[in-house]
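Up next, chain A:
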Amino acid sequence: MTHAGFILAAYLVSALVVGGLVAWIVLDGRAQKRKLAELEAEGIGRRGRGEGGT
Partner candidate 1 sequence: MSLLAAIIAQTVRLGIRAGGGALVGLIFFLAVVAVVPFGVGPDLNLLSRIGPAILWIGVLLASLLGLERLFSADREDGSLDLYIASGEPIVLLVLGRAVGHWLATGLPIVVAAPVLGLMLNLSPVALGAVTLTLFAGSPALTFIGAVGAALTAGLQRGGMLIAVLVLPLSVPVLIFGVMATNGAVYDPDPFTAPFLILCAFSLGSAVLAPLAGALALRVAME
Partner candidate 2 sequence: MRQKPARPKKNAMSVVNQLANPTRFLSLSARILPWLAAASAAVLAIGLWLALFVAPPDYQQGDSVRIMFVHVPAAWLAMFCYTLMALSSIGSLVWRHPLADVSAKAAAPIGAAFTFLALFTGSVWGKPMWGTWWVWDARLTSVLVLFIMYLGLIALWRAFDDPGRAGRVAAVLTLVGFVNIPIIKFSVDWWNTLHQPASVMRLGGPTVHPSMLWPLLIMAVGFTLLFLTLHLAAMRTEIFRRRVRAAQMRAAVQPAASVGRAVAAHG
């Protein structure tokens, strides 16, 4: 292949960026879910006495 280095760099970095994005979204999502579960276990989840919110 001609320009193999450039092609490799382009695809590798694309994979890294997309992979990083996926990892971030998945991990962040899990962390938020875990926190919400903890709060709900303490009885202050969204079905606590309050209301509203998104």
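The candidates were selected such that all candidates are chains of the complex that A comes from, given by their letters.
Methods note: a residue touches a chain if its C-beta (ideal position, glycine included) is under 8 Å from a C-beta of that chain, and two chains touch if they have at least 3 such contacts; residues count from 1.
The shown structure was predicted, so the numbers you read here are calculated from the model rather than taken from an experiment.
Chemist: Of the candidates 1 or 2, report the single one touching chain A in this complex.
Modeler: 2
Chemist: Candidate 2 touches which residues of chain A in the complex?
Modeler: Those in contact with candidate 2 are residues 1-4, 6-7, 9-11, 13-14, 17-18, 20-22, 25-26, 28-29, 32-33, 35-36, 39-40, 42, 44-46, 48-54.
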